[in-house]
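With one protein chain held back, the other chains of the complex are shown just where they sit.
For clarity, chains are labelled A, B and C in written order, and residue numbers in each chain start from 1.
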Amino acid sequence: MKVVITEDYNEMSTVATQYLLGAMHGQYRKNISITAGSTPKKVYEILVPLVKNKEYFEQVHYYNFDEIEFKGSGNEYGVTMTNLNKMFFDPAEIKKERIHVLDWTNYETQDERIKADGGLDFVLLGVGADGHFCGNLPNTTKFGDLTSRVDEDATPNMVDVLLNEVGGVEEMRPSFYVTMGPKSIMQIKQLVMIANGKEKAEIVKRLVEGTVSEEYPATLLTTHPNMTLIVDKEAASLL
Amino acid sequence: MKVVITEDYNEMSTVATQYLLGAMHGQYRKNISITAGSTPKKVYEILVPLVKNKEYFEQVHYYNFDEIEFKGSGNEYGVTMTNLNKMFFDPAEIKKERIHVLDWTNYETQDERIKADGGLDFVLLGVGADGHFCGNLPNTTKFGDLTSRVDEDATPNMVDVLLNEVGGVEEMRPSFYVTMGPKSIMQIKQLVMIANGKEKAEIVKRLVEGTVSEEYPATLLTTHPNMTLIVDKEAASLL
Amino acid sequence: MKVVITEDYNEMSTVATQYLLGAMHGQYRKNISITAGSTPKKVYEILVPLVKNKEYFEQVHYYNFDEIEFKGSGNEYGVTMTNLNKMFFDPAEIKKERIHVLDWTNYETQDERIKADGGLDFVLLGVGADGHFCGNLPNTTKFGDLTSRVDEDATPNMVDVLLNEVGGVEEMRPSFYVTMGPKSIMQIKQLVMIANGKEKAEIVKRLVEGTVSEEYPATLLTTHPNMTLIVDKEAASLL
Partner (left out) sequence: MKVVITEDYNEMSTVATQYLLGAMHGQYRKNISITAGSTPKKVYEILVPLVKNKEYFEQVHYYNFDEIEFKGSGNEYGVTMTNLNKMFFDPAEIKKERIHVLDWTNYETQDERIKADGGLDFVLLGVGADGHFCGNLPNTTKFGDLTSRVDEDATPNMVDVLLNEVGGVEEMRPSFYVTMGPKSIMQIKQLVMIANGKEKAEIVKRLVEGTVSEEYPATLLTTHPNMTLIVDKEAASLL
């Protein structure tokens, strides 16, 4: 694992975007998975004007890596895709045929479909203070899991997690979510993880110096042969 | 992980040699790590005449991944290198300057030296019925370990393991051995593991279908993005 | 360009097969183009039993790179594919859906189709004493040509060439043949060229030491960043 320490959130985002753009350019199809959430917000702010309506990025295919249904809402998209649409796919005007949606209806074939598409070339990931990445929260998935569903009884507070994700609206709370598992993510050719802020300092210390353990799912990724962790000074403050 | 199921030990060895030769050819330096032991015996029988005195393999550099001293013997080499010398390096007349020896004197800088050499491109590994690979026996190293020493008190039977490795000669029994750790091996760009015979059927089943757990160290390698497991029919009999 | 000098035709064929097998193994689709003719005969003799009915080569897709119609014969295949079928595809029992035929009906879209398939990963080529490769004979195609048709009036003796290719049967002589052009072949990620015998010594000398010139079309390939020329001692005798 390479650790890139940057000054602040802006530089973290700039460097992450450099990695991302490097992985997107090329003559042949590039399969990229990108993360929703608050950490990559600036990455997409930088990225949108660079990608919007640019024919030279037409070889890029996008994949989301987890999803939570807004149950009974009739929404085509769940929490993750709604967020990605808003932050990136809509403003960058990415064509639908190049967005490969993972959701609650097709998760069982996600790993097969990706394999048939030639594998993923690159993923941009965040990490939680609890060591989760994608939907791989502690005590939900195992290191050996491929794309999985995580049910409401997976952990004591999972019902609350699900409720919170759909904005606290009980009627829209689904009974499970889906996520590419640790093994699915490890199959990707290049991993880039971003983390900023003091609240990430402990997990970053653990990723850089600590053991690999299912208690902190992201520790597995530190063994990947092409993994880069990009952090700001605050997230690096315990190193 | 790709699983290659072959008819028998000969075909397993033939296919492993195809992977190995594919990784050795090229215009620029290739860094290869190879395994000692009984499983690869046939691989080296096939390999020696193909490599001996062939200038077109002069870009290949070799690395052993574990070592046990013959203590007090005055031997330059330990158990692993002695075995590799006998099976491959001597009969293939590989020049010493292209053999990068890991031993009890330099293990602490092994990972740094490999990084400075550009990383390892390929490793050929065996697997034990107990799930060990290299010197990563159950309950010795952890998934997050780089090259490590394993002491005689690491497990209840480690003294016996060490004694057995040096041929049962108590005076030559060292108090520790050294091995590239799980994290060191995961950094290698391509992994190929070979297994044959009924006694490997259970561990092979576990590698292919089971969970990833430090109880069976080799299960970690199943998450590597470029890992191939080559087995014969007997080792595949429980799949 | 790397030059591999081998003892004889057998070793040249063995080493070429090592390169080929190295390019065929893998987890994801591999697109390989192979040559017909007499030079690779031994390569296919070695290859057929190693590939026949082996599931672990099911990711390999095959492409021929030139073709000459047996005109009016009603034959589905032309000269090249007939030869490849006989030497390799039939005895190795390669499934038709993994053989991507170039012929006189579809040559205009060959480069597009290959691009859509992700590009070719590897090509095995021969070379003529006159410096031709594929159907790129001197004074037929230009360095900048993609897949092209070469007409009977391209050179003074082209009618005879075409006649000879279809076995001297005037009724079957077509008015043109098709070939991937120099630029098409240069787009392939890895090139391996084989040459044996004294009659190849001059062109081999030219490839290794000489200038790059359309008079000897294969000289262009010596500029490719991943090109290997495998020759026997006789073909290397003027180096």
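Going forward, a residue touches a chain if its C-beta (ideal position, glycine included) is under 8 Å from a C-beta of that chain, and two chains touch if they have at least 3 such contacts.
Just so we're clear, the structure is a prediction, and the values are computed from it rather than from any experiment.
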Left-out chain, listing which of the shown chains it touches: A, B, C
Of B:Arg29, B:Lys86 or B:Lys198, the one touching the omitted chain in the full complex: B:Arg29
Positions on chain B where the hidden chain makes contact: 27-29, 115, 118-119
Hidden partner interface residues of chain C, rising order: 142-144, 182-183, 186-189, 210-213, 219-220, 222-226
Interface with the undisplayed chain - residues on chain A: 2, 4-5, 14-15, 18-19, 21-23, 25-27, 50, 55-56, 226, 228
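Throughout what follows, only the chains that are shown with their structure count from here on.
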Turning angle required so that chain A lies on chain C, C-alpha fit (0 to 180°, nearest 5): 180
Homomeric contact chain B-chain C: same or different residue positions, threshold half: same
Interchain centroid distance [CA atoms averaged], chain A/chain B, Å: 34
For chain A paired with chain C, centre-to-centre distance based on mean C-alpha positions, whole Å: 44
Residue list for chain B, restricted to those that touch at least two other chains: 226
